[in-house]
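Here is the structure we will look at, set down as C-alpha coordinates.
One protein chain omitted, others in place.
Coming up: subunit A.
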Amino acid sequence: MVSQKSAQDSPNRSPDKLESRSEAHEVKAATWAGRKRQSKSSWKPSADWIAPVTVGIVAIILWDLGVRISGVEPYLLPGPGLVLTTLVQEFPSLFPSLLITLKITVAAFLAAVTSGLLIAILFTQSKWIERSFFPYAVILQTTPIVAIAPLIIIWLQNNTFLALVVCAWIVAFFPIVSNTTLGLNSADHSLRNLFQLYGASRWQTLLYLRLPSALPYFLGGLRISGGLALIGAVVAEFVAGTGGKRSGIAYQILMSSYNLQIPRMFAALLLTTLLGVGIFVGMTVLSDRLLSKWHESAIKREN
(Lines give C-alpha, C1' and ligand atoms only; values in the text may rest on other atoms or scores of the structure.)
Protein backbone atom coordinates (compact mmCIF):
# COMPACT_ATOMS: atom_id res chain seq x y z
CA MET A 1 0.00 0.00 0.00
CA VAL A 2 2.74 2.37 0.98
CA SER A 3 4.84 1.56 -2.02
CA GLN A 4 1.92 2.05 -4.39
CA LYS A 5 1.02 5.35 -2.88
CA SER A 6 4.54 6.61 -2.70
CA ALA A 7 5.17 5.61 -6.28
CA GLN A 8 2.39 7.97 -7.27
CA ASP A 9 3.53 10.69 -4.94
CA SER A 10 7.15 10.64 -5.89
CA PRO A 11 8.26 8.43 -8.75
CA ASN A 12 11.89 8.77 -7.76
CA ARG A 13 11.28 6.61 -4.74
CA SER A 14 10.65 3.29 -6.43
CA PRO A 15 14.31 2.49 -7.18
CA ASP A 16 15.02 3.09 -3.48
CA LYS A 17 12.41 0.53 -2.60
CA LEU A 18 13.95 -2.02 -4.92
CA GLU A 19 17.25 -1.34 -3.30
CA SER A 20 15.76 -1.96 0.12
CA ARG A 21 14.30 -5.28 -1.04
CA SER A 22 17.53 -6.49 -2.54
CA GLU A 23 19.42 -5.43 0.57
CA ALA A 24 16.94 -7.45 2.57
CA HIS A 25 17.33 -10.50 0.36
CA GLU A 26 21.08 -10.29 0.66
CA VAL A 27 20.73 -10.38 4.42
CA LYS A 28 18.53 -13.44 4.19
CA ALA A 29 20.78 -15.20 1.69
CA ALA A 30 23.74 -14.57 3.97
CA THR A 31 22.02 -16.19 6.93
CA TRP A 32 21.03 -19.21 4.88
CA ALA A 33 24.59 -19.63 3.73
CA GLY A 34 25.61 -19.34 7.36
CA ARG A 35 23.26 -22.13 8.39
CA LYS A 36 24.49 -24.41 5.63
CA ARG A 37 28.08 -23.79 6.64
CA GLN A 38 27.21 -24.49 10.24
CA SER A 39 25.59 -27.86 9.58
CA LYS A 40 28.53 -28.86 7.38
CA SER A 41 31.18 -27.98 9.93
CA SER A 42 29.60 -30.19 12.59
CA TRP A 43 30.20 -33.29 10.44
CA LYS A 44 33.61 -32.52 9.03
CA PRO A 45 36.60 -33.20 11.29
CA SER A 46 37.56 -29.82 12.61
CA ALA A 47 40.31 -28.36 14.75
CA ASP A 48 37.65 -27.92 17.43
CA TRP A 49 37.89 -31.54 18.45
CA ILE A 50 41.03 -32.86 16.75
CA ALA A 51 43.20 -30.71 19.03
CA PRO A 52 41.75 -31.83 22.40
CA VAL A 53 41.61 -35.49 21.31
CA THR A 54 45.28 -35.34 20.32
CA VAL A 55 46.19 -33.84 23.69
CA GLY A 56 44.25 -36.63 25.41
CA ILE A 57 45.95 -39.41 23.43
CA VAL A 58 49.42 -37.95 24.02
CA ALA A 59 48.71 -37.67 27.76
CA ILE A 60 47.58 -41.31 27.96
CA ILE A 61 50.67 -42.50 26.05
CA LEU A 62 52.94 -40.49 28.37
CA TRP A 63 51.10 -41.91 31.40
CA ASP A 64 51.52 -45.44 30.06
CA LEU A 65 55.22 -44.95 29.23
CA GLY A 66 55.85 -43.30 32.59
CA VAL A 67 54.33 -46.23 34.49
CA ARG A 68 56.24 -48.82 32.39
CA ILE A 69 59.63 -47.10 32.54
CA SER A 70 59.56 -46.15 36.23
CA GLY A 71 58.11 -49.53 37.21
CA VAL A 72 55.87 -47.88 39.83
CA GLU A 73 53.66 -50.35 41.71
CA PRO A 74 50.02 -50.59 40.48
CA TYR A 75 48.74 -49.89 44.05
CA LEU A 76 50.39 -46.47 43.79
CA LEU A 77 49.66 -45.60 40.16
CA PRO A 78 48.13 -48.10 37.73
CA GLY A 79 48.70 -47.69 34.01
CA PRO A 80 45.83 -46.76 31.68
CA GLY A 81 45.57 -50.32 30.32
CA LEU A 82 45.15 -51.78 33.81
CA VAL A 83 42.51 -49.17 34.70
CA LEU A 84 40.56 -50.04 31.58
CA THR A 85 40.69 -53.83 32.15
CA THR A 86 39.69 -53.31 35.79
CA LEU A 87 36.79 -51.17 34.64
CA VAL A 88 35.59 -53.96 32.35
CA GLN A 89 36.05 -56.59 35.10
CA GLU A 90 34.44 -54.57 37.85
CA PHE A 91 31.72 -53.06 35.68
CA PRO A 92 28.94 -55.32 37.10
CA SER A 93 29.71 -54.10 40.63
CA LEU A 94 30.49 -50.46 39.76
CA PHE A 95 27.66 -49.71 37.33
CA PRO A 96 24.77 -50.15 39.83
CA SER A 97 26.62 -47.76 42.17
CA LEU A 98 26.99 -45.28 39.35
CA LEU A 99 23.24 -45.48 38.75
CA ILE A 100 22.59 -44.67 42.43
CA THR A 101 24.83 -41.61 42.17
CA LEU A 102 23.11 -40.65 38.92
CA LYS A 103 19.72 -40.89 40.65
CA ILE A 104 20.88 -38.69 43.53
CA THR A 105 22.38 -36.19 41.08
CA VAL A 106 19.29 -36.04 38.89
CA ALA A 107 16.92 -35.71 41.86
CA ALA A 108 19.05 -32.94 43.40
CA PHE A 109 19.43 -31.23 40.05
CA LEU A 110 15.70 -31.25 39.33
CA ALA A 111 15.00 -29.96 42.84
CA ALA A 112 17.63 -27.25 42.35
CA VAL A 113 16.19 -26.20 38.99
CA THR A 114 12.59 -25.98 40.20
CA SER A 115 13.35 -24.37 43.54
CA GLY A 116 16.00 -22.07 42.02
CA LEU A 117 13.64 -20.87 39.31
CA LEU A 118 10.77 -20.31 41.74
CA ILE A 119 12.98 -18.50 44.25
CA ALA A 120 14.40 -16.29 41.47
CA ILE A 121 10.90 -15.40 40.27
CA LEU A 122 9.90 -14.62 43.85
CA PHE A 123 12.99 -12.42 44.26
CA THR A 124 12.13 -10.36 41.20
CA GLN A 125 8.55 -9.76 42.29
CA SER A 126 9.69 -7.47 45.06
CA LYS A 127 12.99 -5.80 45.87
CA TRP A 128 12.22 -6.36 49.55
CA ILE A 129 11.94 -10.11 49.22
CA GLU A 130 15.22 -10.18 47.33
CA ARG A 131 16.97 -7.96 49.90
CA SER A 132 15.63 -10.01 52.79
CA PHE A 133 16.41 -13.49 51.51
CA PHE A 134 19.33 -13.22 49.12
CA PRO A 135 21.99 -13.04 51.88
CA TYR A 136 20.72 -16.34 53.27
CA ALA A 137 20.97 -17.99 49.87
CA VAL A 138 24.59 -16.77 49.82
CA ILE A 139 25.21 -18.16 53.32
CA LEU A 140 23.79 -21.52 52.29
CA GLN A 141 26.09 -21.49 49.29
CA THR A 142 29.28 -20.49 51.12
CA THR A 143 28.89 -22.97 53.99
CA PRO A 144 31.19 -25.89 53.12
CA ILE A 145 29.01 -28.88 52.32
CA VAL A 146 31.54 -31.29 53.90
CA ALA A 147 30.95 -29.51 57.20
CA ILE A 148 27.16 -29.74 57.22
CA ALA A 149 26.72 -33.06 55.41
CA PRO A 150 27.20 -35.17 58.61
CA LEU A 151 24.50 -33.13 60.31
CA ILE A 152 22.04 -33.60 57.47
CA ILE A 153 22.83 -37.33 57.32
CA ILE A 154 22.18 -37.65 61.06
CA TRP A 155 18.94 -35.66 60.85
CA LEU A 156 17.68 -37.77 57.97
CA GLN A 157 19.22 -41.04 59.17
CA ASN A 158 16.17 -43.06 58.21
CA ASN A 159 16.46 -42.00 54.61
CA THR A 160 20.05 -41.87 53.33
CA PHE A 161 18.94 -41.21 49.75
CA LEU A 162 17.00 -38.12 50.79
CA ALA A 163 19.89 -36.89 52.95
CA LEU A 164 22.29 -37.17 50.02
CA VAL A 165 19.83 -35.41 47.70
CA VAL A 166 19.50 -32.55 50.19
CA CYS A 167 23.29 -32.15 50.36
CA ALA A 168 23.65 -32.13 46.57
CA TRP A 169 20.72 -29.71 46.28
CA ILE A 170 22.36 -27.21 48.65
CA VAL A 171 25.44 -27.14 46.42
CA ALA A 172 23.52 -27.01 43.14
CA PHE A 173 20.72 -24.53 43.66
CA PHE A 174 22.65 -21.28 44.11
CA PRO A 175 23.94 -20.82 40.53
CA ILE A 176 20.37 -21.21 39.28
CA VAL A 177 19.02 -18.65 41.73
CA SER A 178 21.69 -16.04 41.15
CA ASN A 179 21.85 -16.45 37.37
CA THR A 180 18.10 -16.50 36.87
CA THR A 181 17.58 -13.50 39.15
CA LEU A 182 20.16 -11.59 37.11
CA GLY A 183 18.45 -12.68 33.89
CA LEU A 184 14.94 -11.76 35.04
CA ASN A 185 16.19 -8.30 35.99
CA SER A 186 18.03 -7.68 32.74
CA ALA A 187 15.03 -7.43 30.42
CA ASP A 188 15.49 -4.59 27.93
CA HIS A 189 14.34 -1.24 29.34
CA SER A 190 12.52 -0.09 26.19
CA LEU A 191 10.71 -3.41 25.99
CA ARG A 192 9.63 -3.05 29.62
CA ASN A 193 8.24 0.40 28.79
CA LEU A 194 6.49 -1.05 25.77
CA PHE A 195 4.82 -3.71 27.92
CA GLN A 196 3.77 -1.02 30.36
CA LEU A 197 2.33 1.10 27.54
CA TYR A 198 0.22 -1.75 26.25
CA GLY A 199 -1.08 -2.38 29.75
CA ALA A 200 0.59 -5.77 30.25
CA SER A 201 -0.18 -7.49 33.53
CA ARG A 202 2.58 -8.60 35.90
CA TRP A 203 1.98 -12.17 34.82
CA GLN A 204 2.21 -11.30 31.09
CA THR A 205 5.40 -9.33 31.65
CA LEU A 206 6.89 -12.30 33.47
CA LEU A 207 5.79 -14.82 30.88
CA TYR A 208 6.47 -12.95 27.66
CA LEU A 209 9.33 -10.67 28.64
CA ARG A 210 11.24 -11.54 31.80
CA LEU A 211 11.38 -15.32 31.43
CA PRO A 212 12.55 -15.28 27.79
CA SER A 213 15.13 -12.60 28.67
CA ALA A 214 16.35 -14.78 31.52
CA LEU A 215 16.64 -17.95 29.42
CA PRO A 216 20.33 -17.57 28.42
CA TYR A 217 21.27 -16.78 32.03
CA PHE A 218 19.15 -19.66 33.34
CA LEU A 219 20.81 -22.07 30.91
CA GLY A 220 24.23 -20.81 32.00
CA GLY A 221 23.20 -21.57 35.58
CA LEU A 222 22.01 -25.01 34.50
CA ARG A 223 25.42 -25.87 33.07
CA ILE A 224 27.21 -24.98 36.29
CA SER A 225 24.54 -26.50 38.47
CA GLY A 226 24.54 -29.88 36.68
CA GLY A 227 28.20 -30.41 37.48
CA LEU A 228 27.77 -29.10 41.01
CA ALA A 229 24.91 -31.52 41.70
CA LEU A 230 27.26 -34.40 40.88
CA ILE A 231 30.04 -32.96 43.05
CA GLY A 232 27.56 -32.44 45.90
CA ALA A 233 26.31 -36.01 45.56
CA VAL A 234 29.86 -37.42 45.55
CA VAL A 235 30.94 -35.35 48.56
CA ALA A 236 27.84 -36.34 50.51
CA GLU A 237 28.39 -40.03 49.62
CA PHE A 238 31.95 -39.76 50.92
CA VAL A 239 30.73 -38.35 54.22
CA ALA A 240 27.98 -40.98 54.45
CA GLY A 241 30.48 -43.66 53.47
CA THR A 242 32.89 -42.80 56.29
CA GLY A 243 29.89 -43.24 58.58
CA GLY A 244 29.42 -46.73 57.15
CA LYS A 245 26.39 -46.01 54.99
CA ARG A 246 26.44 -47.74 51.60
CA SER A 247 25.54 -45.62 48.62
CA GLY A 248 26.74 -44.78 45.13
CA ILE A 249 29.98 -44.58 43.21
CA ALA A 250 31.80 -42.43 45.77
CA TYR A 251 31.29 -45.18 48.35
CA GLN A 252 33.02 -47.55 45.89
CA ILE A 253 35.92 -45.12 45.47
CA LEU A 254 36.22 -44.85 49.26
CA MET A 255 36.11 -48.64 49.79
CA SER A 256 38.59 -49.30 46.98
CA SER A 257 41.06 -46.87 48.52
CA TYR A 258 40.61 -48.45 51.99
CA ASN A 259 41.32 -51.87 50.48
CA LEU A 260 44.22 -50.53 48.40
CA GLN A 261 42.40 -51.63 45.22
CA ILE A 262 43.85 -48.60 43.45
CA PRO A 263 43.09 -49.74 39.85
CA ARG A 264 39.44 -50.24 40.91
CA MET A 265 39.45 -46.80 42.50
CA PHE A 266 40.74 -45.30 39.24
CA ALA A 267 38.07 -47.18 37.30
CA ALA A 268 35.32 -45.80 39.55
CA LEU A 269 36.84 -42.33 39.28
CA LEU A 270 36.83 -42.62 35.49
CA LEU A 271 33.13 -43.51 35.53
CA THR A 272 32.35 -40.51 37.75
CA THR A 273 34.28 -38.18 35.46
CA LEU A 274 32.51 -39.56 32.39
CA LEU A 275 29.18 -38.95 34.08
CA GLY A 276 30.18 -35.33 34.85
CA VAL A 277 31.30 -34.74 31.27
CA GLY A 278 28.08 -36.32 30.02
CA ILE A 279 25.98 -33.95 32.14
CA PHE A 280 27.94 -30.93 30.90
CA VAL A 281 27.66 -31.96 27.25
CA GLY A 282 23.94 -32.62 27.66
CA MET A 283 23.37 -29.17 29.15
CA THR A 284 25.46 -27.49 26.43
CA VAL A 285 23.51 -29.23 23.68
CA LEU A 286 20.22 -28.26 25.34
CA SER A 287 21.38 -24.67 25.69
CA ASP A 288 22.51 -24.42 22.06
CA ARG A 289 19.25 -25.95 20.89
CA LEU A 290 17.09 -23.49 22.81
CA LEU A 291 19.13 -20.44 21.90
CA SER A 292 20.19 -21.32 18.36
CA LYS A 293 17.68 -19.02 16.69
CA TRP A 294 18.40 -15.83 18.51
CA HIS A 295 21.13 -15.64 21.12
CA GLU A 296 24.64 -14.43 20.35
CA SER A 297 26.20 -17.25 22.40
CA ALA A 298 24.74 -19.97 20.17
CA ILE A 299 25.40 -18.31 16.82
CA LYS A 300 28.48 -19.22 14.85
CA ARG A 301 30.05 -16.37 12.91
CA GLU A 302 32.95 -16.12 10.56
CA ASN A 303 34.57 -13.07 12.09
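Throughout what follows, a residue touches a chain if its C-beta (ideal position, glycine included) is under 8 Å from a C-beta of that chain, and two chains touch if they have at least 3 such contacts; residues count from 1.
In the analysis below, contacts and distances are computed from a predicted model.
K.L.:
What name does the UniProt record list for the absent chain among "Fructose-specific phosphotransferase system IIB component", "RNA polymerase sigma-70 factor, sigma-E family", "HprK-related kinase A" or "ABC transporter ATP-binding protein"?
P.N.:
Of "Fructose-specific phosphotransferase system IIB component", "RNA polymerase sigma-70 factor, sigma-E family", "HprK-related kinase A" or "ABC transporter ATP-binding protein", the absent chain's UniProt record names it "ABC transporter ATP-binding protein".
K.L.:
Taking the full complex into account, find the residue in A:P212, A:G243 or A:G282 that is in contact with the omitted chain.
P.N.:
Answering carefully, the residue with contact to the hidden chain is A:P212.
K.L.:
Out of A:Y75, A:Y258 or A:W294, point to the residue that touches the absent chain in the complete complex.
P.N.:
Reading the full complex, the residue touching the unseen chain is A:W294.
K.L.:
Touch as defined at the start, partner being the missing chain; which of A:F123, A:F195 or A:Y251 qualifies?
P.N.:
Missing-chain contact among the listed residues: A:F195.
K.L.:
Can you name the residues of subunit A that touch the chain not displayed here?
P.N.:
Within subunit A, the residues that touch the unshown chain are 1-3, 5-6, 9-10, 12-13, 16-17, 20-21, 23-24, 27-28, 31, 188, 190-191, 193-200, 204, 208-209, 212, 215, 293-296, 299.
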